[in-house]
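These notes are about the structure you will find just below.
Every protein chain except one is present and positioned as in the full complex.
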């Protein structure tokens, strides 16, 4: 998962309210759906005047802007729907901290959404405005997160509810939040695998993997935490949110809280895994050192004895190494060496050093 | 203990309010108890019309649905009792975060309950609805957690109180919460054993055990924490909760808080145990290295001396290794070696290295 | 210090309000003091009717029940004083989380008190009821924590104040809280000793001690934390607490907060001590390894040289080991060895390895 | 980044309200901009009377004081604009904790600003006063942080808004907050580099770098945390803050919160990096020890055997080392040694020790 958490190379000292396209912005596409409970019209917009025409015809319109390169168009759109200049600036200043703000003519919500492209998930910014009779969404790229909602609209399912801007906004938000669960699932499976790996074989090189997962979860949490606050601000009593929405928004809020709970749980598991791994490494070191110590403890005395009898003292003197002249010197020394080595092994076995080496 | 914390393989972009049975759901069984203070009728329901008949006859009915495979039946039941569609969806979307929600015709509470099957505890989801004159429970499987409550109803004990739906809901909740204590006890015993093991023998392979316990406690906490909030919402003033229930619900809440306190205490103990274990491993390594160092320090100089007198310098020159020609060369060297080894041992003994090796 | 934190072997599915003596309960003794400002009567009660008689005679009575085996007596007592059944259940269900609860005819406070028996401190449960004209205390065993209060009553000191049940309850609570300070003092001394030990001699086996202290402090904190909340609930405006008590209860509350502060401070010190100990172990390992490395680095090359001149090449060939035939071969080799060893030592000394070994 | 967090060498027991220049204060320069929506006059002030003249002429004046050495001038300025003596003291007592305080004739805000000098960033203190028709800023040095704001004023852009003191104060504050982002970016890049370094080569000496970054982030957080509180206090309803400012100040506040979020995220990443590094070191030690153990385990037995046959037992006795007399003794021993070494290597290879050495 990739996510920007900081807008880079920003121009310093800009006048607040300046509209500047983010670096590497995708080209802008505008897709519009206008509908009432009975009928629906869907268009890929080339000129914004098309939108005005559709607004005349239908009581409800959803303008979906994908790609943020065309600032002139975005500014124009903002003027037509009465979006606040500071809010429009936030649409382009990526990434924003998730937030919900009331303005006079619309409600503005910024959240992060998960967009997948070539198997790589990215945390994009979604800006969501809704007012009396419209919903406008600004996405960073032409993704398919809202495909199911679009399909439902086309099929007419729930269109009775979706003529209300707040319900459509909720449905979109719900789709965004739902999009996080597969990622969580993937992290969970990932963690299970890492855990099994460490429990099976302590020497497995899991740290890199663990570290990268940790880092991604930190970022995910950074992006989702303020989202919880933002969604919590959407409650009946807020302008542009009807009383009937309470039960749905509560549901959304519960899902975000659940996601955060699970992230927290993963973080705890990763921390436990880290502890487990560290103690495993230490245990392994102990094992290695025991092997070394056993070897050294057995062979050092033996080698010493062998060296001893390799000394060249003049054996013509009676006191000098009489063992060498003994007819049974060699067998006796060998026997002594066997006893010594055996005794050492017995000592280590009793200390429990041997058994654990065998086990692993 | 096993517990799902994330609904896997969920269908993305589903219309909110769709009823879909969870993967691997058990077949649905419906058991009904209808009663007044005087008499009680108990039935295994085959058709939901039986329920309507019983509702006519008795002022209070408890419908216990075990197994969530039959979504049609659950939907029908929901309609008959006026349960909200979103709530019914939550019944089937397993696992939910524990929560308490008021709806117009009923109160909805989701919690986790401990179900034991073949010695393996599982954290199942329990959905509890109650309204004017009914209590409905949805369990994941046909367990026996509510056996004692059922028995009490049959025996008529407290039936005077249990004709009130809120009291029956409380009694069921109380049974659920009580079910966690034996598990805690088991974890506590587990921890005691681990602690004694580490204190007795630092090299014991406890990490695996400790890790698994840690992980289960994390999961348990994840599931119980929101339960505290949910139960805290049940207070007089809430619809479908009578003023008289305050003292009972306070009791329930206190029990959950106590459980969470104990889990927290266990977590602290496990963290302390982790520290203890890590320092034990390090201590063991120290011991191992001391053995190695003592051996090396004693035998390396000795071997060197032996090798020295194994050199083949031409002893016909007066300066070359006159020791070898000395009649007491060998005994002198042996004596020197003894002194050296003894001195080393004395040095290590004074540094306190020997004593600690002996102790362990 | 010993403390139960979990009621073991509880009967599952009990009807709420069942009175069952805790496992291993001590036999019940009832001691009564009834008094007015002028006179006092003290009795060891055999029949509860004695109590009724005393209540007629005196405006204030203190019933102290020690040992919880006799549930019939406790139930009877509860009825005579109008104690709530759920509260009585809590008296017997040991251990309870500390709490303060108002009932209609009395105020109920559960806290933990420190009882010493044969040098071993135990955290017992104290249940305290007071109402219009009585105070009832339930202790787990026949301890002497309330001795000073009893003495004061007998001597008449402050009896003017103690005719008010809330003042007597406060006096008892104050005695309970005071009882924790000597234990804290003991832990503090303990920690000081451990700290000095580690600072003096890093290899001291303090982990066990540290771990046990840690564990006890965790338990103590677990038991005292809710006590703070409970006492905080006792403020004027609560029934059965007079306005004049404010200043006294504030004092009680401050003392508990102080105890918790000190426990927190101890925990921080223990965590710091843990860090210190771990780094000490690591330092020791470093020292041990340095000894080994110095020894090996000096003697391995020396041994190699000695072995070299122990080789048996045929010295009749001019190129084969001419050193052996040199008349000064041996002294030259010895000198070279001395230089080599000296050089090594100098190298280690300059690296600072020697100095630190000497210091310790 | 450098930052003072503590005023050093302060005079003890000073009378509150004494104005004393901070140690090493820069010489004082006063720059004034006075303007209305139409015209603007800019002056480097030599005498404060110039300011009075400008105030007569223009409805709005911005006095920018850079360098705090001239306490007399600052005191005089304070008197002319009615700044509270305690606030003036805070201007000179560097560093202050960021705070926002209302006084009768002005609002006082202290924050930290990032000033760059010769590539070295410093966290300077900025004191900001604004009242009915003036803004006064006190900076520690003659920096260029306010250049863009000054430019905007000169060009007339937004001068319509900037005639309001609260808007100018907001614009300055916004410039200050914007100044932190490049630093964050730099830390982020820094962390990325460190992370890659550790993941690539565990033995890299990153601790120093990591430690210094950690320390700077701690300091940055220390300085920014209270700034959040201070800015949160600036909300409509506060004197000298108009209702229209709400949306702008909310924006400022959001930016600070975002900065703090990112710092928190960096801290978590650094902590994860620390874990990764520690486990890397331990892994490396394991590898080193394995090399040693393999070498020792192979050569110690071999050397022992060689020493064995270097013993000088009198081979004229039949039992003494008959192998030496065997015509195939040497090849047999060599073969045995090869087998032994090969067996050892095979054993280590099967234990997986060899493969991991090769990999790295």
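All chains are identified by letter, namely A, B, C and D, in their written order; residue positions are counted from 1 within each chain.
By our rule, a contact is a pair of C-beta atoms (placed from the backbone, for glycine too) under 8 Å apart; a residue touches a chain by one contact, two chains touch by 3 or more.
Just so it is clear, the model here is predicted, and its values are computed rather than measured.
> According to the contact rule at the top, which chains on display are touched by the left-out chain?
Listed by label, the shown chains it touches are C, D.
> Would you indicate which residue among D:31, D:84 or D:161 is in contact with the undisplayed chain?
If we include the chain that is not displayed, D:84 is the one touching it.
> Of the residues listed, C:184, C:232 or C:345, which one is in contact with the missing chain?
Answering carefully, the residue with contact to the hidden chain is C:184.
> Can you tell me which of C:125, C:213 or C:307 touches the chain that was removed from the display?
C:307
> Specify the residue from the set D:48, D:163, D:183 or D:333 that touches the hidden chain.
D:333
> Just checking the interface: what residues of chain D touch the absent partner chain?
Interface with the chain not displayed, on the chain D side: 5-8, 10, 12-16, 84, 86, 96-97, 99, 101, 103, 203, 205, 207-208, 211, 214-215, 218-219, 222, 225-226, 274, 277-278, 281-282, 284-285, 288-289, 291-292, 295-296, 299-300, 302-303, 306-307, 309-312, 315, 321, 323-331, 333.
> List every residue of chain C that touches the chain not included in the displayed model.
147-149, 151-152, 157-158, 171, 174-175, 178-179, 181-182, 184-185, 188, 195, 199, 247-248, 250-251, 254, 257-258, 261-262, 264-265, 268-269, 272-273, 275-276, 278-280, 282-283, 285-286, 289-290, 292-293, 296-297, 300-301, 303-304, 307-308, 310-314, 317-321, 352, 356
Quick note on the criterion: only the chains that are shown with their structure count from here on.
> Which contact partners do chain A and chain B have in common?
none
> Strictly by the touch rule at the top, which chains does chain A share as contacts with chain D?
Output, common partners of chain A and chain D: nil, no chain qualifies.
> Considering chain A as a copy of chain C, what rotation angle in degrees (nearest 5) results from a C-alpha superposition of the former onto the latter?
Rotating chain A by 145 degrees superposes it on chain C.
> From the centre of chain B, which chain's CA centre is farthest?
So the chain farthest away from chain B turns out to be D.
> If you list every residue number at the chain B and chain C contact, are more than half found on both copies (same) or fewer than half (different)?
different
> What is the distance in Å between the mean C-alpha positions of chain B and chain C?
Here chain B and chain C have centroids separated by 25 Å.
> Report the inter-centroid distance (CA atoms only) between chain B and chain D in whole Å.
Here chain B and chain D have centroids separated by 40 Å.
> Which residue numbers or ranges of chain D touch two or more of the other chains?
As it turns out, chain D has residues touching two or more other chains at 310.
> Line, ring, star, complete or other: which describes how these chains touch one another?
Graph shape here is a line: each chain touches the next, no loop.
> Which of the chains are touching one another, listed as pairs?
Applying the touch criterion to every chain pair yields A-B, A-D, B-C.
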